[in-house]
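Sharing a structure below in structure tokens format, with a few things to ask.
Every protein chain but one is kept in place in this view of the complex.
Here is chain A:
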Amino acid sequence: MLRTTLVRTFSRGYATAASPHALVFLEHQRGKLDSASLSALTAASQLGGKVTGLIVGTAEELPPVLEQAKRARGLDTLLHAASPQYSTPLPETITPLFEKLLSEQSPFTHVVSAHSSSAKSILPRVAAKLDLPAVSDITSVQHDQSSNSTTFTRPIYAGNAISTVRASKSIPIKFFTVRSTAFSAAAPADAEARIESIDAVPIADPSTEHISTSLTKSDRPDLGVASRVVSGGRALKNAETFKATLDPLADVLGAAVGASRAAVDAGYADNSLQVGQTGKVVAPELYMAIGISGAIQHLAGMKDSKLIVAINKDPDAPIFQIADVGLVADLYEVVPEMVAKLKQ
């Protein structure tokens, strides 16, 4: 066992010292490629080598997604596997496909995905199967070809410290998930990636079965990728007031609505709207924090926004320490005033 591992490591090291080759897990929903996956693709391109995409799904959903993905900048090859079992890619059903792709003769040196709820459930499982560590939620990546090592930065302690870690050549395949707000989405390119169909790895009697998915319906831009976000906190009193106060402002700005954990816990807003260490991490052009005090866990999710505007009654609220524009006022007076003046 030990011997085969050694041989494998050696041969891989020799074969790949020339150039990195990333396998990027590309996710899609309802026929549309996820923008976070396109950011992961940008990160993978920064390794400086070949980039292969992997898309899974049912035979019906794949064609439109492949059509979009093949034009993504940086992608050399696009692999796709179709199976009814991939309609919701569960870690238990998708891991064997990854294991096959990454087995002995695999050309891949890196496995990359967005830090999405689906991919962050899958990648660590696959990495463990191959006895390899993984690096989560990276904000920068740099590959050194001569030493075959990759260096990453990633936030730790809710973004209050930045850790620089190196995966050396002793780690033959480097797994990492990408913080999408730290990389721009890969733009469409003129060239098209080579498309290659691969066989699905069917799982007889999987240990986990998908029962249902319920997505929160919204006409607004998706929180994770919106260029503007209007966020509310506990000061919004209840779900009705939250909606009645923030929705008009979000509409006039064309913004997504977010919420602090306090507002979500109190039931004012849906879980999927939570911004923070344990919710979404956003970095829009404009982030408006309304009735949010600014706990470190919340700041972890929004402090990379370009322009932060805070509206709070309490002049000592910590949010004012990081806000570019602060207004100490009663939100129930100033938010409607803003809406009215923005409409003019």
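Everything below uses one rule, namely that a contact is a pair of C-beta atoms (placed from the backbone, for glycine too) under 8 Å apart; a residue touches a chain by one contact, two chains touch by 3 or more; residues count from 1.
By our rule, contacts and distances are computed from a predicted model.
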| item | value |
| --- | --- |
| Chain not present in the shown complex, as UniProt names it (candidates "Phosphotransferase", "Probable electron transfer flavoprotein subunit beta", "tRNA methyltransferase 10 homolog C" or "Erythrocruorin") | "Probable electron transfer flavoprotein subunit beta" |
| Residue among A:Glu60, A:Glu192 or A:Glu209 touching the omitted chain | A:Glu209 |
| Candidates A:Gly53, A:Gly74, A:Pro155 or A:Gly258 - the one touching the absent chain | A:Pro155 |
| Among A:Pro20, A:Gly74, A:Pro248 or A:Gly326, residue touching the chain not depicted | A:Gly326 |
| Where the missing chain touches chain A, by residue | 29, 88, 90-92, 95, 116-118, 120-129, 131-137, 151, 154-168, 170-171, 207-216, 222, 224, 227-228, 252-254, 261, 264-265, 271-272, 277-278, 280, 285-286, 296-297, 303, 306-309, 315, 320-329, 334, 337-338, 341-342 |
